[in-house]
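One chain of protein is taken out of this complex; the other chains stay put.
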Amino acid sequence: MTTATTAQGRPEAPARRSATMAQALNQALRDALAADPAVHVMGEDVGTLGGVFRVTDGLAKDFGEDRCTDTPLAEAGILGAAVGMAMYGLRPVVEMQFDAFAYPAFEQLVSHVARMRNRTRGALPLPITVRIPYGGGIGGVEHHSDSSEAYYAHTPGLHVLTPATVEDAYGMLRAAIASDDPVIFLEPKRLYWSKADWSPQEPAAVPPIGRAVVRRTGRTATLVTYGPSLPVCLEAAEAAREEGWDLGVVDLRSLVPFDEETAAAAVRATGRAVVVHESAGFAGMGAEIAARLTERCFHHLEAPVLRVTGFDIPYPPPMLERHHLPGVDRILDAVGRLQWED
Amino acid sequence: MTTATTAQGRPEAPARRSATMAQALNQALRDALAADPAVHVMGEDVGTLGGVFRVTDGLAKDFGEDRCTDTPLAEAGILGAAVGMAMYGLRPVVEMQFDAFAYPAFEQLVSHVARMRNRTRGALPLPITVRIPYGGGIGGVEHHSDSSEAYYAHTPGLHVLTPATVEDAYGMLRAAIASDDPVIFLEPKRLYWSKADWSPQEPAAVPPIGRAVVRRTGRTATLVTYGPSLPVCLEAAEAAREEGWDLGVVDLRSLVPFDEETAAAAVRATGRAVVVHESAGFAGMGAEIAARLTERCFHHLEAPVLRVTGFDIPYPPPMLERHHLPGVDRILDAVGRLQWED
Amino acid sequence: MTVLDTPAWRPRADAAPLLPDQEPYRLLGTPAAAELDPGLLRALYGQLVRGRRYNRQATALTKQGRLAVYPSSTGQEACEIAAALALGPRDWLFPSYRDTLAVVARGVDPVEALTLLRGDWHTGYDPRVHRVAPLSTPLSTQLPHAVGLAHAARLSGDAVAALAMVGDGGTSEGDFHEALNFAAVWHAPVVFLVQNNGFAISVPLAKQTAAPTFAHKAVGYGMPGRLVDGNDAPAVHRVLTDAMNRARDGGGPTLVEAVTYRIDAHTNADDATRYRDDDEVAAWRAHDPIELLEREMTARGLLDDDGRQRAADEAETLAADLRERMHADPALDPMELFAHVYAEQTPQLREQAAQLRAELAAEAEADRAQVAEPRS
Partner (left out) sequence: MTVLDTPAWRPRADAAPLLPDQEPYRLLGTPAAAELDPGLLRALYGQLVRGRRYNRQATALTKQGRLAVYPSSTGQEACEIAAALALGPRDWLFPSYRDTLAVVARGVDPVEALTLLRGDWHTGYDPRVHRVAPLSTPLSTQLPHAVGLAHAARLSGDAVAALAMVGDGGTSEGDFHEALNFAAVWHAPVVFLVQNNGFAISVPLAKQTAAPTFAHKAVGYGMPGRLVDGNDAPAVHRVLTDAMNRARDGGGPTLVEAVTYRIDAHTNADDATRYRDDDEVAAWRAHDPIELLEREMTARGLLDDDGRQRAADEAETLAADLRERMHADPALDPMELFAHVYAEQTPQLREQAAQLRAELAAEAEADRAQVAEPRS
């Protein structure tokens, strides 16, 4: 690749450069706003400040406050207003400032966002994207580290996505905004500053909504995970080599729709699986994954599908969160319990 | 038993008489109010009207409007006020008028009711009972038939109970109100008018919170269920005899805490299990039950634990609800798919 | 610059013009009534009579098992009809669950308007055709929708206003508050109509609010509050029309409280004698919206026995049509349960749809077998 020189004499930006997930998300919003005048970004502090995680940085300045709007501080009102805007034909992209602060909007979400298309026989689809920074691991105080994906995944009518890589952050957010259905877009807070080689000029294409990706193939057991737990699982798979284990890792990416094909194929290949996520385990997303994969793969399973999840406790204070979060050791313990002698 | 005659010359009420679940619940509230001045019943239309299902009938008259209070129409406000009342030392019993109308209170529930004890190292326990008429099958229009148990069961800090018999309705509600922890008390709407031999004078003792009950032992497969689906499962077990199947039925009663012992023992005994509930299956309570029982019973299982649940759709309009609800045929189909030839 | 110049210190609006009058605005029975346009009065009258008849017919349909439930607006017809007639052709209506009359008066097919309550689907009409949002069951949740739609229209330079309806009980919900605040901050072209009918099911006003009137809430948001006699159809129409014009012209939102009364029980399933006195009902029967209007029109020579009869006949025609069409069983397709959940079915839904399809086929098969094999 040669280095071109622009009219101004500056070397042209290289096609690939390093970007954080937050930057890729910002670029996705920027490109969506530029591509479609119906797209409107709204939420608390998303305008002048650019969001507490700076994901909306510069958007109000570049697209005007009517396209990227600081709303009053009321989450039900924000989402409810977005419903009306979508009824008019806009494509609102709502930011909830933190996971736990989306709860006030729960009724609007469950009773309207998820149901309006169905209620009206398709007359009023709601192309709303609800961006929610979620999960722990950033030393946040109470109410700043919830993993609420199970609430949303259990609500028919919603799509639930969660990217785990910089590429996916961009590609999946663009797809979410382009979707004619409401999407809960869960952004793993602690990956906001994760970096990758990624070009805003030529963002890599990513698999569509509803597709899981095998991040690593393995022969001895399969880790099934998503969002903030993906890097932990990849690390665990690396560490497992010391034990002589060859672990596969599936990144679900999309919780609804759920890509059973990909996940089940990976589990069948190893006959053993551990589901990993951060949220409380009881009636969590991992239960669905384990139950479903067991239904699909029962006769290939050498052991029950195990789960490594957060404990069934309120999210801990920051100084104790490391004990709660699924870490490499806890994942490897579970892999070890997959009854190798059988 | 001899028939005694009272001073007034009327024969004394027989010790056993027929009662509906709604009546038993009313009696439980009545007895709780009489037994403990800290108990306060509150909600929309619970006072003068006695509740839209008449579960609080007569309580305001007999205990005064300060003990059984018609609140303003605001569910978050109701539950939030109950939190404060509990902080003062009262034992509020909150009625949410219908399942879907509890969603506005979701933030208060998840962020405070479930967490206050933990947040304050036990200093502020919240002995609040939240009564929620739930589920379908009564021809209710939209938003009147939701099964929301998975949202609550996934929230650490809450107990989640659901009675399926008249005896349990009384006994479990008394236990819920007596509990020092918050209890989500899910009342199966369509069982409100179910009847049993039951005496308000001598209410039968029932197993404590956290205990499942085997309603029927079987040898060929086990149905694991709760709440409104219990009668359906019992009916299915009866019908299964025609096929030569002997089905056991476990009534969980308590979703949190979860009685793994009882359920797992029943499943191990048959090696085959079907989990039945009304709510949407995806990431529903059944996923937890199936995953957990599989973990516990894997080597006893001849087939994967299957689930028969509502579809992953918004609750249907009344004229179509019968297609959505798990019925006897659908349950028997699942039992049939448990690969008998294996 | 001193603190006195900073926004935190400076009042953001002049309170006085936002406060409602002490007495509800009325036209009927006042000298101003003489100026009212005869065409408007005739239109209101015809609709009021039709509306009342519709309520009666729908309630009868519940007894015949043709409707799951019906919340009648008898006694409140002036609010319902005036609301519908205050809308411009491109305006949007956001009704609450009791507002079927407004929906029908807006032009929605009377049978389609009852779909939710009949139970064959949720919303029976296409909201886009007459610009009528679905009848909202969860109280007050439709109010932020109205604000959002109005705001979107305003952003697009589109002179569309929204009229959102809510009950006295519904004002207690957080969504009411959030919607009004968003509307005021965004200067959105939306009008909120509180029908204060004295009760939320069984709960009377005194247990719902301690405010002087609901209209007084407006000042707390920085929008004007208006109080109107909700049984005076021309008065409600005037107040709403003015507010809608103001909204469309960029004047921002208005909160209107119409004082009225629910003559029937909460729904056909409710027993209102459990919580209210006959006296009170009688007092309101004596302040009936149709009679009030009849009196005025008769005095002005705009209505005679013929006109009364004509209105009654039209109402009868509406009722007969409703009765007839509601007695036909709706065509139901269980497979539709899976058709509208998403634009494209998830693999999970495809599988579940296949399951139901197979079950239905088996059922049909069994039915056929039963028909073929006569009972012994």
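As written, the chains take the letters A, B and C, and residue 1 is the first residue of each chain.
In this text, a contact is a pair of C-beta atoms (placed from the backbone, for glycine too) under 8 Å apart; a residue touches a chain by one contact, two chains touch by 3 or more.
Since this is a predicted model, take the numbers as computed values, not measurements.
J.: For the chain that is not shown, enumerate the shown chains it touches in the whole assembly.
T.: A, B, C
J.: From the list B:Pro125, B:Gly139 or B:Pro207, which touches the chain that is not on show?
T.: Only one listed residue reaches the unshown chain, and that is B:Pro125.
J.: Looking at B:Ala236, B:Val256 or B:Leu320, which makes contact with the chain not pictured?
T.: B:Val256
J.: Have a look at A:Phe101, A:Tyr134, A:Tyr170 or A:Trp245 and name the one touching the chain we're not showing.
T.: For the chain that is not drawn, the touching residue is A:Phe101.
J.: On chain B, what residues meet the omitted chain?
T.: 40, 66, 71-72, 74, 76-77, 79-90, 92, 104, 107-108, 111-112, 115-125, 156-157, 159, 179-181, 210, 256-261
J.: Name every residue on chain A in touch with the hidden partner chain.
T.: 44-45, 47-50, 52, 70-77, 100-101, 103-104, 139-144, 282, 311-314, 316-320, 323-324, 329-330, 333
J.: For the chain that got dropped from the picture, name the residues of chain C it touches.
T.: Considering the whole complex, chain C reaches the absent chain at 1-3, 5-9, 11-15, 18-19, 22, 24, 168, 172-178, 181, 184-185, 187, 196-198, 204-213, 216-223, 231, 259-261, 279-280, 282-284, 286-287.
Everything that follows uses one rule, which is that only the chains that are shown with their structure count from here on.
J.: Measure off the straight-line distance from the CA centroid of chain A to the CA centroid of chain C, and report it in whole Å.
T.: Roughly 40 Å, centre to centre.
J.: I'd like the Å distance between the centres of chain A and chain B, where a centre is the mean of that chain's Cα atoms.
T.: 33
J.: Quick one: which residues in chain A touch 2 or more of the other chains?
T.: Where chain A meets two or more other chains at a single residue, that happens at 76, 104, 107, 111, 115, 118-119, 156-157, 256, 258.
J.: Any chance you could list the residues of chain C touching two or more other chains?
T.: In chain C, the residues touching two or more other chains are 121-122, 138, 174-175, 336, 341, 346, 348.
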